[in-house]
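Omission of a single protein chain aside, the complex is shown with its protein chains in their original locations.
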Amino acid sequence: MSNTFGKLFRITTFGESHGLALGVVIDGCPAGLSISLEYIQSCIDRRRPGQSAIVTQRKESDTVEILSGVFEGKSTGTPIALLIRNENQRSNDYDHNITTYRPSHADFTYDQKYGFRDYRGGGRSSARETVARVAAGAIANLLLQHYGIRIVAYVSQVGDLCLNTPYTELDFSQIDSNPVRCPDAAMAADMETLIRQVRKEGDTIGGVVTGVVQALPSGLGEPVFDKLHAQLGKAMLGINAVKGFEYGSGFAGTHWRGSQHNDLFYFDTLQQRIATRTNHSGGVQGGVSNGMDIYFRVAFKPVATIMQPQETVNRQGEATQIIGKGRHDPCVLPRAVPIVEAMAALVVADFILLHQAQQLFRVH
Amino acid sequence: MSNTFGKLFRITTFGESHGLALGVVIDGCPAGLSISLEYIQSCIDRRRPGQSAIVTQRKESDTVEILSGVFEGKSTGTPIALLIRNENQRSNDYDHNITTYRPSHADFTYDQKYGFRDYRGGGRSSARETVARVAAGAIANLLLQHYGIRIVAYVSQVGDLCLNTPYTELDFSQIDSNPVRCPDAAMAADMETLIRQVRKEGDTIGGVVTGVVQALPSGLGEPVFDKLHAQLGKAMLGINAVKGFEYGSGFAGTHWRGSQHNDLFYFDTLQQRIATRTNHSGGVQGGVSNGMDIYFRVAFKPVATIMQPQETVNRQGEATQIIGKGRHDPCVLPRAVPIVEAMAALVVADFILLHQAQQLFRVH
Amino acid sequence: MSNTFGKLFRITTFGESHGLALGVVIDGCPAGLSISLEYIQSCIDRRRPGQSAIVTQRKESDTVEILSGVFEGKSTGTPIALLIRNENQRSNDYDHNITTYRPSHADFTYDQKYGFRDYRGGGRSSARETVARVAAGAIANLLLQHYGIRIVAYVSQVGDLCLNTPYTELDFSQIDSNPVRCPDAAMAADMETLIRQVRKEGDTIGGVVTGVVQALPSGLGEPVFDKLHAQLGKAMLGINAVKGFEYGSGFAGTHWRGSQHNDLFYFDTLQQRIATRTNHSGGVQGGVSNGMDIYFRVAFKPVATIMQPQETVNRQGEATQIIGKGRHDPCVLPRAVPIVEAMAALVVADFILLHQAQQLFRVH
Partner (left out) sequence: MSNTFGKLFRITTFGESHGLALGVVIDGCPAGLSISLEYIQSCIDRRRPGQSAIVTQRKESDTVEILSGVFEGKSTGTPIALLIRNENQRSNDYDHNITTYRPSHADFTYDQKYGFRDYRGGGRSSARETVARVAAGAIANLLLQHYGIRIVAYVSQVGDLCLNTPYTELDFSQIDSNPVRCPDAAMAADMETLIRQVRKEGDTIGGVVTGVVQALPSGLGEPVFDKLHAQLGKAMLGINAVKGFEYGSGFAGTHWRGSQHNDLFYFDTLQQRIATRTNHSGGVQGGVSNGMDIYFRVAFKPVATIMQPQETVNRQGEATQIIGKGRHDPCVLPRAVPIVEAMAALVVADFILLHQAQQLFRVH
């Protein structure tokens, strides 16, 4: 259950890591939107394994196929189904975890929930499922582009290496210029060195992705339970390995006084609109966008699969040892960037449609 | 839109700060559950204004009435409607914000979204709406008690005052022994002093509430989008003034290596079940509960209403000044504790029903 | 569960026949709609008991109260809660069915479903619940009026008395000119005589309500599962005592050839639009409105409560007898008219918002 996300711009993903295919059905995309297969593929390529030396060396081409919902290059208003066939399945790499529970993976909890599980590569619990989200996010992004909205994410922390420069001072065009996807070249180099070293040790490391939504109109977001940042938070927390979410001032803001934290309103004569002098609110007040940038941070734990022996138990609860096999990411952050962008795009697309729904105009 | 929360244990809240009443309809509560009006009232009393010297001095009795769904002391399986009439409405306190936008409030964004707004006391954007959530959370908690599950929250930070003691070493019975709702007496006293001082300055201050779910069975939570912690995060981020959510190791865990972070499995001979030696996972792996405690932290910004003059604009975008009137909380944390508990209870109750739904047994 | 209807224009009803109150929360009504309490009350009055000699003589004033969501006469975009307190509760009239199952009522099935039930007046299974739907339908109708759409229903059959005149030849202004709500005066008189006679015999009788939606724009309705007529059918079948639904040619059309049934397109020069020469489709093709009138028929069984002794069993399955007490309708049709209109309005309102959501325009 719960493989569907969104209310109006609504996606349903399916597929297992080592099954036949991953896929997604997008229901609710307005008709008449130009859909570029090349664009969808380019988004998928950004999360593809094997794209650089610091990510997993699995070789999946991850070729996407549009099964339905697009006719003569445009969305028809009917469900858009996207399919990515699995290719490079070395399922034998996972024989060791048929009966043994990998620490901090979902092996044990899936067995508890479902009674058994597809153990090959983590099955449905594998982060491979996110390829379907990225495919759907590409369609959402095409919709956002129609509305002039822009979503960007980048790696702002790996282990103890934190990029403290405010996002407003960064050159986003540099994000993809390095394999870490950090827009600061010097920091990116340090991060890459760290990731290589961690991998050499057979270990893994966590970090933070920062996301930004720009040129979002005010008035989006649904009080009270589906506040813009609440839905965004849920979207991010639903990504594998995520342990925390904050937006605007976040946890840091809890130390402040109201007199420091409040964002004072003024009239921005350049843009001819009401704006705020600071943006500790992170673009959202009362759950609704105020026209300023939305920015947020997403915490990723270190990848659970390490190339070191670990104590664990088998299904019978008997003590045993396990050591990671297969080809894994020493740090999930670089490949998480397009996933964060995709999920953010899906959230915003949904809120746009919800907003339109509630207007009091004539259909005629 | 979006005043409904939950899939099967489902609540819909309504009401404005200075309207006639606040209320909630709970749809999906199983029949036959003993419902105590006294218990619901006691939960509401914990978030009531005027309960101590460090919270707002508004005097609302917040008396709850059960309108439907309970017969002869038990839930009937039909919707339970709870109503709390508003009493102490000094709407004149809000004349100043008819046309003026209070900084970091929802005045501006609601106007942008809806074209106009009920300006009295913030209307629907007021945290007063959470009284309905607490009422519904009480019913959810009665359900959880039936299943032997316990939910506790407490204030773990106010401004720079952080209680770093792990929750496992705290005496939860002390939480309500002081007005701050911090289980450490010395820390509570310091926090109280700080809040009093902040109020004296006409200012406000933020902080953190920590929540814990105990005795939760394994197997709860719905992959992939409705992971237990994702839904919990959404629930918390939907509370007024919340800026961040983390569970288990949270943002701190992003600095660690996988070899430090992984929770090793062992067989707990005392409880006769598989357990983990550490609990950095925060009781959730792959979005599904593993039987260990769930613990999480919720970041609250300082209250936006301060008793100091602030620059702002009116609806026409003209520069003006505003100064807080009315009776407000200098620190929202103590009253946020029962709200965090209520939202957590609603999330867990929903996952229990979802879990039951998916079993393969006979209805007969 | 399932006390919510609609996706975007969304209502949740609550309350029992002999509980404290009936009510409804409407979530998703666009902001800025003029809301007239008088209009809502007038809709409720049309289904009120005691309004004529041929309906139940219970005396409920059914006074509606707006608890939230309306400010200065307009909808605010937040949930609109409407409350109708119960007054004339002669619960003793229902002592006889505490342990005895009334034939063709929900007493037995509710006990089977929930383990016990609020037996007073049928509790939640009573048609009294529909007062909340009529209240919500009034709001929906205000929205439809804004869009220029008109919904009308009338009694077209009572027992064997069938009004076969096509709706297009009837004068809808005559519907409320008689207590039966049949627009043909002669037929109405005959129906009234029949109902009086049936009541004298301590019996009840069924019939049909015909509904019409006029001036609906084309393009409304959501393929594939939420076809306009499918959702309309569900709405009608959800009304107490309804046994069937048909639209357009309905069951009669199953006897025809395609060459007779097909509606040929032509260009209507008067209205400057494409129209059909006949309307066997009932205004819907492929689940989507085509701009012609929607018309449909709703079958109501005879009321289950009769003033004659009937064989039945008690909770223990022991044979016993029961005879109706209380004040009941001999024929539900006249009071069903506003309920049918309300449910139709709710369906159409929802489809309007869904349609708006899917447009590809700019939010700005």
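When the chains are written out, they are named A, B and C in that same order, and each has its own residue count from 1.
Everything that follows uses one rule, which is that contacts are C-beta pairs under 8 Å (C-beta built on N, C-alpha and C of every residue); 3 or more make two chains touch, one makes a residue touch a chain.
Since the structure is predicted, the reported quantities are computational estimates derived from the model, not experimental observations.
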item	value
Displayed chains contacted by the hidden chain, counting the whole assembly	A, B, C
Sole residue of C:Gly32, C:Gly50, C:Pro179 or C:Gly287 that reaches the chain not shown, by the stated touch rule	C:Gly287
For subunit A, the residues touching the chain missing from this view	1-4, 8, 10, 12-16, 19-23, 25, 27-28, 31-32, 65-69, 71-72, 74, 76-81, 83, 113-118, 123-124
In subunit C, positions touching the absent partner	1-5, 13, 101, 103-106, 108-110, 112-113, 124-125, 129, 157, 159-160, 198, 203-208, 218-227, 229-231, 233-235, 237-238, 240, 243-251, 253-267, 273-274, 276, 280-282, 284-291, 297, 299-306, 308, 310-313, 317-319, 354-355, 357-358
Residues belonging to subunit B that touch the chain removed from view	8, 28, 30-33, 77-78, 146-148, 217, 219-220, 223, 352-364
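As a working rule, only the chains that are shown with their structure count from here on.
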item	value
Chain copies touching (subunit A, subunit C) - same or different residues, decided at half shared	same
When subunit B is superposed on subunit C by its C-alpha atoms, the rotation angle in degrees, nearest 5	180
Centre-of-Cα separation between subunit B and subunit A, whole angstrom	26
Distance from the mean Cα position of subunit C to that of subunit A, given in whole angstrom	45
Residue numbers of subunit A (touch at least two other chains)	219-220, 223, 354-355, 357-358
